[in-house]
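Only one protein chain is missing from this complex, and each of the others stays in its spot.
Chain naming follows the written order as A and B, and within any one chain the residues start at number 1.
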Amino acid sequence: MQANRHRLRLSNLPNSIFVFLFVFALASFGVPKFFSPGNLSTLLLQASILMILSTGMALVLMSGGIDLSMGGNLSMCGVVIALCLRDGMHVLWAIGAGVLCGALFGLLNGIFVSKMKVPAFIATFGSMGIAQSFANTLSEKRTIHWEAGPQNRLLNFLGGDVLRIEFGNQASMVLSVSFLVLLTVCVLICVIFLFKKTVLGAYIYAIGENEETARLCGIDTTKWKIFVYMLSGALASVAALLVLIRTNSMQPTSGDGLEFQAVVAAVLGGNSLKGGRGNLYGALFGALTLYVVRSSLTLAGIDTSVTMIVIGAVLVVGMILNELAVRHEKNLRLRTGRG
Amino acid sequence: MEDAARSLLEFRHISKSFPGVKALEDVSIDLRAGEVHAIVGENGAGKSTLMKILSGAYQADEGQLMLEGTPVQKNNPKMSEQLGIAMIYQELNVTSELSVANNVFLGHEPQRGIFINKKEMERRTAELLDSIGVNVPPYTLMKNLSIAQQQMIEIAKALSKNAKIIVFDEPTSSLTETEVKELFRIISDLKKKNVGMFYISHRLDEIFEIGDRVTIMRDGKKISTSLIADITMEKIVEGIAGRRIENIYPRTPCAKGDVFFEIKNLSGDRFEDVSLNVRSGEIVGIAGLVGSGRSEVVKAAFGVDPCRSGEVFVKGEKAPGNNPQKLSRMGIAFLPEDRKREGLALALSIRENSVISALRRLNPLGVVRRRQEHVTVRKYVQDLEISTPTIEKLTKFLSGGTQQKVVIAKWLITQAHTFIFDEPTRGIDIGSKSSIYGLMDELVAQGAAIIMISSELPEVLGMSDRVYVMAQGRIAGELDRKDATQQSVIQLAFSQKGE
Partner (left out) sequence: MKRFLKIVTDFSPLLILVGIFAFFAAVNASYGNDYLTMSNISVIVNQSCFLTIIGIGQALVILTGGINLSIGSVMAFTTVMWGRMLMNTPGHVHYAIPMLLVIATGMVIGLVNGVLITKLKMPPFIATFAVMYACRGMAWVALGKKVIYNLSPAFRYWGTGIIANVNGFMFTVPMVVVLVLLVVTGFMLKRTSLGRKIYFTGSNPVAAKFSGIPTDRILILVYVLSTGLAAFGGLLYGARLNSFEPGMATKAHFEAITVALIGGIAMSGGFGNIWGVLCGAVIVSAIYNGMNTLSVASELQTLVMGALIILTVAFNQFLVTKNMALRNELDESKARTKISNP
């Protein structure tokens, strides 16, 4: 019985892990400077932002929706935090304001989708414009900087390294894990914990697969859908914090287009746009895969324009692999289910 | 049973309508503690609608629901669950990505703080499954189970709620005989615990086995309620149909011609090595349990589903696989099981729906000839007695029977010669039903060939010249009209592979 349990777990691994490992191995052997401590540190730091976003996106996708406003929401929350910092507010209050802002915007999305019954694509597509507009208006379309001071010492701390191992003298030989990566890991563990250990995960799957079924089981689908959008809004604001600390400033356009990358990462990770299927780890590895591709192509001296073409191709190939995996699983099930 | 006078639950004068249909009209039924109250009736008689009002999925337009003497206001699924009402639906309501334990306790998970108490949940699930004789580990994902197993999990789900009232809506449609025995044992246990149960089933013998009282419904109205001991099978059948049963299957024997449609050794996802054929002037029935692969075979033969191997011939000519367009051009018509999902574009009108498969024939140049289209559609609307004020009426506002007639019209306009009817009378009223039977008879009289799949045995026996019985994805046997009886078909349908 225990062995059976284990086997089921293994077959449930998202196949994006294998795609990731494949791409990672390819990059490590094919691109000279890729597998260096310095590059891997940067890679992880860069990917953190997308990992947080794609986790939020995966939650929404599994519930049968989509949140296109994540990028705009990120810009808006970042601008809110930055403005608070510029006005000399304590950093914790600033972050609090940002997260609140993100969650409230998510609440708005949730109301559009589950109360007003506007299709998720359109509701969040529209609110993407609204969020971008807020970000631009509040910042007057300028990059926001703030004075360093005792009240925001936390930012420097978060921007620093939690671990630093020098394999050599050059920058590329230094493995440095930023506090931001640690923060990302903490946030992700929290989300995964919430997803696995509370009713959240079960309800998201149930709503995504068949909302009527969920309703008949006595689940308040309206409430839970709103909650999912709030969660994805809050995660967008955490991503905003990461952007803000990394660049030590905030541009009102920094989130533009990130929502699409988040969708791509989540879908590469095996999340279906139809809902009811997928998982959070998949989205994480989808995000990592995207950054491995990007980083290795940059290191190999390939132009960013070619990178775009390659990412398009990776997406197509990844989707085909996912489809094949689903078919394989289905066949397996039919064969075993019969006996 | 000790307090028979006081009822546990009472429907008082319930009425409910949907666009185009009056689903329930002034229905009053009561349920006592510790009894099994069977409800019988045709599909579309209003049984499921009534139960959905009990579960809070629908709201009644008029009337009152009384639970232990107090009226239930503004029922909803959450509330009905709190009131101790549990449902086992005809359609499976499972979340395939979740574990069995999660499915059983979905919506009322045992919690410790905000967390799910997984150990407790799996322990209780294991207990429940044990008590109903299902041998599945609680952490298995639902998608890895067979249909019958999923059905048993649904039953466990209802039991997990410690309900006072349980509704069984066709629970045995996909269960094997041993599983049905197990289910009946559970039901008698529940009876002793004073649980009141509604039991909806088409299998009347089951009702005589476990029922205490029976209510007959027809066309949204209650016909009668009586003690099982006081009623006979014939009386029930008569009550369900509203007239003597013989009249509704009008079969005029006619000469059989060439083989129009033939499936040879077709294998696919849920069926293995199926061969069958139908001749001109013949109605061939396919019987079998739900999930035995009946629909899957014809879907694959028509090309909407893929198949692994095998061939399909139309009038001796080999048809390409996976190409419904080509098959429909070769003269095959397919009336799918789920007409709302697979048969009609509900947001489009009768006219637009009924010409969709014959566009090439009606408009050879690719430009729609509107006047001719109107004339054609009107003619078929009249011929089929489709009751509608205009042909521009949107199909979503039509009743089930009328919708089915529009799907038939769609294929008559293509001038097909072989018709595949998949559950042609599911969920439609008796009037439309008998006119569809009349139409089928007329079609074969004119030399068409018909394959009919049906879960309703009387229909299969009444209409078919030959019956194929499927079990577990294979043809279990072929019976002539004179050999096909309720008994022989059921025996074949339950036969196992090895036997």
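Throughout what follows, a contact is a pair of C-beta atoms (placed from the backbone, for glycine too) under 8 Å apart; a residue touches a chain by one contact, two chains touch by 3 or more.
Remember, it's a predicted structure, so these values are computed and weren't measured experimentally.
All shown chains touched by the missing chain in the whole complex, by label: A, B. Checked against the full complex, the one of B:R329, B:H374 or B:R481 touching the unshown chain is B:R329. Checked against the full complex, the one of B:S96, B:S226 or B:N363 touching the unshown chain is B:N363. Listed residues A:L85, A:V263 or A:A287: the one in touch with the omitted chain is A:V263. Think of the hidden chain as still there; on chain B it touches residues 19, 302, 304, 324-325, 327-329, 334, 336, 341-348, 352-353, 355-357, 359-360, 363, 366-368, 370, 389-390, 392-394, 396-397, 410, 414. In the full complex, the hidden chain is touched by chain A at residues 112, 116-119, 121-123, 125-134, 136-137, 141, 260, 263-264, 267, 272-274, 303-313, 315-316, 319-320, 323.
In this section, only the chains that are shown with their structure count from here on.
The distance from the centre of chain A to the centre of chain B, each centre being the mean of the chain's C-alpha atoms, comes to 43 Å. Per the touch definition, chain B reaches chain A in the complex via residues 55, 57, 77-78, 81, 87, 89, 93-98, 102, 106-109, 111, 114-116, 118, 137, 139-141, 143-146, 269-270. Those residues of chain A lying in contact with chain B across their complex are 1, 4-5, 8, 12, 197-199, 202-203, 205-206, 209-210, 212-220, 276-277, 333-334, 336-338.
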